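The following block contains the structure, expressed as structure tokens.
With one protein chain held back, the other chains of the complex are shown just where they sit.
The chains carry the letters A and B, assigned in the order they are written, with residues numbered from 1 in each.
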Amino acid sequence: MKVEFENVTKKFDNAVVVDNLNLKIKSGELMVLLGPSGCGKTTTLRMLAGLETPTAGNIFIGDNKVNDLEPKDRNVAMVFQHYALYPHMSIYDNLAFPLIAQKKPEEEIRKRVREVAGICRVENFLHRKPKQLSGGEQQRVALGRAIIKNPNVFLMDEPLSNIDAKLRMEMRADLARLHQKLKSTTVYVTHDQVEAMTLGKRIAVMKSGGLQQVGTPKEIFNRPANLFVAGFVGAPPMNMFEGSLTEKNDKMMIDVGEFSYRISEELYNLVKKQCTTSEVILGIRPENISIVNKKSGTVLARVDVLQSIGSDIYVYLRMGKKSIITRVDTSKIFTIGEKVWLKFNEKRFCIFDKRTEKIIV
Amino acid sequence: MFKNKKRILSKQYLPYLLLLPALVFLITILIYPTLYVVDLSFFKWDLLAGTPKTFIGLGNYQAMMQSSRFFGAFSRSLYFTVLSVSISFLIGFGLANLLHKGIRGKSLFTTILIVPMVVAPIIIGLAFKFMYNPDFGVINYFLNIFGIPSQPFLGDPNLALNAIILTDIWQWTPFMILVLLAGLESLPSEPFEAAKIDGASRWLVFRRITLPLMKPVILIAILIRSMDAFREFDKIFIMTGGGPGLSSETLSLLVWRSSFSWFHMGFAAAMGLFMLVVIMVISWVLIKFMGGRER
Partner (left out) sequence: MKHMSKICTYGILVIFSITSLFPPVWIALTSIKPPVEMFAMPPCWVFTPTLQGYEQVLLNSEFPRFLLNSVIIVTSTVLLTLLIGSLAGYALARFRIKYKENLFFFVLTSRMGPAVVFGIPFFLLWLGLGLIDSYVGMILVYIFFNLAFCIWMMRGFFEEVPAELEEAALVDGFSRFEAFRKITLPLVASGLIATATFIFILTWNEFFYSMILTNYAAKTFTVQLPAFFGAQRILWENVTAASTIGMLPPLLFAILIRKYIVRGLTFGMVKK
């Protein structure tokens, strides 16, 4: 079922937590709500569940307006961050609970519970209580409880944030597989941008209650709508240089202080037209900076710190007062203090209007 | 449209609906009597004499301030409170520390400790009255064994109040033990481990780490017990009734006597209010302190 938020606002006392949200989620899509803590993503999810009511605006599940519907009437399922398994009930009863609410017959409940327990690989725990299970196992049970009622929409509130890193990867794969199989509309909340990028078909980035950008991971990565999205997504973060658009000796430049980058006339005109001032911010991701020899390089910088993460090396460089990060594979060897030449992949430039923080190109 | 309104109503106002009976109750049955007492304290009302209630402003308070009996009772209340609470605290803290070291049978011991606290104070008063008896009381028997002559505990003006204080200490030292023990057990282990590595002596650890960390619990224990000791009535009533003479008449006894023996309602109300204010001050101190650290 599709989900739509229409001008949804939520205030707690006088604090605006969700600000005029307009978002359309397609049926069967896995939409990730991504943002730092306090950005309103969890509140948005809870409004969809019916645990909070919007101060203004409408929420639609399918074609129905659900603003005033109780959670039990919305046919949604939710996986909570801390699992929220009923501690006094066995795993079997935890899984069966939604079906008991629907007053399904005993036979059917038994069948479904076994089925779902199998899917979530918790068949061996059915008679145990939640506290006897590990974090990962509890989360699988929570997932099972959500699956068992065949909901219209799956809601997930940072379900993997309490699980250790290695298990998290496995569960992420599990979730993706499950989504493939069930083809159900899923709204997934997280603050972890890696998780968002790997899971989501589309990502909605939020900050302070407002929607910053909606798009596929690729779109968000390569063409962030504003400085916030650019800085939030991607590790190591995008390099940002403050500069101004200048014209020097018939060459169009972006003057960053330590260096001036020459740009084509078309680009210059394009930027000049759309930019409110001539102050811009040039953004380029570490992945798109390469260390080359003097001939093809355009910028000179000094190697400052080297950080190896196994598969890559993060090279922190300094140029005057600016620091630049780039990413190279482990075959390259550098020494600290060494001066190297950098080449920027111009196709991957992101030029932001310094004042509005929005992207121009 | 109408259905929507009802649902919104129930969701928003549900908490207040749940609170309503309790609130009604508390307000009528708590606020009203308190205000009544305050009001009454400004009147002279002698129920026995049958004279009507007359407004005398601060007359009761003036009389109170000039009454040596009032000051006597108040000082006895203070004496009772301070002695009972401090002695039971010292014994209690000592025993709590002993228990904290890890004793087998701790749970048996702590269960035994519950007994003095849950037997009715009036029954305890009776028990000790029996035991203090100069002729057949078992306490005097034990004293005799050690060569001390029998004391008429509750009949001697010099001993009566102290004998009752001893009873109070007997009853409530377990409170101190259990509360302080719980406090000790809830202390984090890291500072102690660090001190061990630093090579601090046991006394130093106690003084510089245990005591400061225990401050909140100690305060809770002492203040709660003080409030209880200050208003103690049942035991004193049954053991001596305030006597012999006035030697064990605390403020609670005096207020009771004024209101239910002499029926000087206004005067009793004034003194009672004074007691209530003392209690409220202690409780306010406790709350402010707790608010500062937030549970």
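In the analysis below, a contact is a pair of C-beta atoms (placed from the backbone, for glycine too) under 8 Å apart; a residue touches a chain by one contact, two chains touch by 3 or more.
Note that this is a predicted model, so its numbers are computed, not measured.
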item: Visible chains in contact with the missing one; value: A, B
item: Residue of A:Asn7, A:Gln102, A:Thr246 or A:Thr276 in touch with the missing chain, whole complex considered; value: A:Gln102
item: Sole contact to the chain not displayed, among B:Phe71, B:Phe130 or B:Phe206; value: B:Phe130
item: Omitted-chain contact residue, chosen from B:Gly72, B:Pro116, B:Gly155 or B:Pro244; value: B:Pro116
item: Touching residues (missing chain, whole complex) on subunit A; value: 49-51, 70-72, 76-78, 80, 82, 84-88, 97-98, 101-102, 145, 149, 155
item: Residues of subunit B in contact with the chain not shown; value: 14-16, 18-19, 21-23, 25-26, 29-30, 32-34, 36-37, 40, 95, 98-99, 101, 103, 105, 109-124, 126-128, 130-131, 135-136, 138, 141, 170, 174-175, 178-179, 182-183, 185-186, 217, 220-221, 224, 227-228, 230-231, 233-234, 237-238, 252, 255-256, 259-260, 265, 268-269, 272-273, 275-276, 279-280, 283-284, 286-288, 290-291, 295
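Keep this in mind: only the chains that are shown with their structure count from here on.
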item: Cα-centroid distance, subunit A relative to subunit B, in whole angstrom; value: 58
